[in-house]
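Right, one structure below, let's go through it.
The complex appears here minus one protein chain, its other protein chains still in place.
Naming follows writing order (A and B), and every chain is counted from residue 1.
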Amino acid sequence: MIRIERNPAPSAATLALSYVGACVMGFAISALLIAATGYDPAEAFGAIWQGAVGSQTAMIGSLVKATPLILTGLAAAIAFRARLWSIGQEGQVYAGAMAGWCAVLLVPDAPALLLIPLALIFGAAGGAGLGAVAAGLRTRYGVNEIISTVMLNYIIVYLLSWLLSGGAWGEVGATVSYQQSPPAPEAAQLPNFDDRGRLHLGFAIALAASLACAALIARTPLGFEIRALGGNGEALRRRGVDVGRLTLVVMALSGALAGLAGIGEVLGVTDRLRGDELYGLGYAGVVIGLIAGLRPIGVLVAGLFFGGLANGAVFMSVLSDAPAALAQAIQGVLLISILCGGVAARTRLRRTVAHVG
Amino acid sequence: MHFLTSLRCATIGVTAAAALAAGPALADDPTELSVAIILSAGIENGWDGSLIEAFERVAADEPHGLDISWRYSDPLWGDAAGEAMRLYAESGRFDIIWAHSTYSDQVARLKDEFPDILFVVVGSGNEGLGGNQYWVYKRVHEAGYLLGALAGHMTESNVLGAVGTFPADDVNDEINAFFAGARSVNPDVTGNTSFIESWYDPARAGEFTAAKVATGADIIFQLASNFQPCEEAEILCFGNFGDQNSFSPDTVLSSALALWDPDIRWIVDEWWAFKTEEEPLEGNTELRWFSMAEGGSDIAPFHGLADRVPQEVQAELDTLRASIMDGSFEVPLDVSQPES
Partner (left out) sequence: MTGALMEARGLTRRFGSVTALDGVDFDLKPGEIHCLFGENGAGKSTLASILAGVIAPDDGALAVGGGPRRYGSPADAIADGVGMVHQHFALVEAFTVLENLMVGLPGRGWRPDRAGLAVRARALAEDLGIALDPAARVSTLSVGERQWIEILKSLMEAGRILILDEPTAVLTPEESRRLFAMLDGLKRRGLGIVLVSHKLVEVMQSDRVTVLRRGRKVATLATADTDPGTLTRMMIGASPPPEGTQAPRAAGAVVVETRALTSAESAGGVPARDVSLTIRAGEIVGVAGVAGNGQAALFDMLAGALAPASGEIVIDGARVSPVSPTEMMRRGVRCIPEDRFRQGLVGEMSISENLMLGRHRAAPFRRGPFVDYGAADRVAANVIDAFRIATTGPQARAASLSGGNAQKVLLAREMAPGGRVLLANQPTRGLDVGVVATVHAALRAKRDEGAAVLLASEELDDLLALCDRILVMFRGRVMAAMSARDADVERIGALMAGRQPEAAA
């Protein structure tokens, strides 16, 4: 007889095998899907590969797309590790973008060396502030953080929409535009690593944040408390750790990471404040955090993977005949495959022999 | 995309036949014009669909004897659109990159790197960069005014509704004109407007439209492409940019049509001058739009609903349209945000 059991602590090899298997499975299902809709899988995958890592331009595009995903993925991973089910990354991305933009508006003529750090700090603080609000609602009034963060997402997204369309922050003048601010001053735009001005400082921040989060979780007292809060908050509380304060710190930290993703996009990619370019980054982070098994280094890998896939999708829709909707379907299939891989890694089959005597 | 491929083959065939008939063109002049189009919502959407239809008409007409072919993208936005434009530009296969919405930020990063490519951005929210970026603008407020006059006659509740996308300059103009047209024939008309704050979100559009119906509106100017609530309430509505009667033949009485033909011809002429007369590309930095008289807009036919329009209303509408076309009446342009 074969039984299915939970395996709470799978080995690294088991994990790696499960995820590689899941990816192979996902690509196989995607290939069937592409073929079934009448397109050539080889051509489509070729285009995705081209777009993900096929050239320097493509790789840079992938890294640029991975940047916000890594940061919001880390934001989700840190909060979920503490079993704080914050879905507020979406709003925190917007809050970070808006707070960072405030810094730009505050001292628009400051030199880059002052303006950029200031904008980044404001951005992180904006996201952190929104996270702290949800933490406060939870510890003070017992409001479930899932509900509060989703509500705050709506509030903040519409706040930005109002600020941009109401005119306070919106672009004014002959072109009469909507839902976007004027361009950021040159000095506020994040420095770039490539000559075409695409790969921006935000990627370095995302990379550093991944390593810092990994160290935080694995080595520091705060990381220990985060894991303990996730494991059994009551035991932690009874051992003298102020769980309310800890919740605040975790939510603020998570929010700061998401906020950095927001201001990074504004000053590194769009060079102006626009809502639609930020849309969905936070929710994508939730998914990235989950498929990464809430491990910071896993988030880095998953973020790069899905960044490459997103850039590959653009190439596919331009270079092959397959529609971009198919690229989204492929992303979805891969996502589900990897999530299943995660479950498979934590499950094992046991053969049990029963002799009848 | 099969549809497009076959279309292109057909174009080539027709062009070849026409070229034979017209005799050889000048040896050095280009015979082909290849356009890459970046769409923001997809061809099901009136804004994008009407462009492709106009390309088909203009291509069939072969300006300068050119064989015009095009390829359009799936809906792309922001950085992804910039990426796609770069791919089109780097491929060297395209003469014009027509970015059919707010893309001047992306064009700004590419236009100097590819000086031989003519970039087009369209509509409000863009920046007039000049040089090899051209800025196409579309106003269909004259058509809106005509539809408003029609609605003013037809309404029984004297309540009209409009569901818009964003309160943008080139959306406000037609909604304001719609209500102005309605009040010009029926001073009792009241109406209000909602914006779904998205370029394309049929679900939200449906909710907002249903809300309009609930407040007593019996004719809806639907700029957000969802006619379901009108069908359910069995009321008439108007479509926008494309002739959207086929979406809902029993409810869409007419549509404000965006006709891109003069815009495309203008751009093709500019490109032709650049290629054959070595005129520099000097894109407009101020708005340029074509009036109804110039063929830039119109209203769609009534199709199966023609008998719902009384003859005297039809006659009055014809007179009004004629006065706009001959310039004796100028539809006022009001781009302030409509009251909700």
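As a convention for this text, a residue touches a chain if its C-beta (ideal position, glycine included) is under 8 Å from a C-beta of that chain, and two chains touch if they have at least 3 such contacts.
Predicted model, so just to flag it, every value in this text is computed and none were measured.
Every shown chain that the unseen chain touches in the whole complex is listed here: A. When the whole complex is considered, the residue among A:Leu236, A:Leu278, A:Val299 or A:Leu334 that touches the unshown chain is A:Leu236. The residue from A:Trp162, A:Phe224 or A:Tyr279 that touches the chain not shown here is A:Phe224. The chain not displayed touches chain A at residues 1, 3, 8-9, 219-221, 223-225, 227-228, 230-232, 234-242, 350, 352-357.
Rule of thumb we're sticking to: only the chains that are shown with their structure count from here on.
Spacing of chain A relative to chain B, judged by their CA centroids, is 37 angstrom. Contacts from chain A toward chain B in the complex involve residues 57, 61, 64-65, 161, 165, 171, 174-180, 183, 196-197, 269-272, 274, 276-277, 310-311, 314-315, 317-319, 321, 323-325.
Per the touch definition, chain B reaches chain A in the complex via residues 1, 73-80, 83-84, 86-88, 90, 102, 105, 109, 124-128, 166-169, 197, 286-287, 335.
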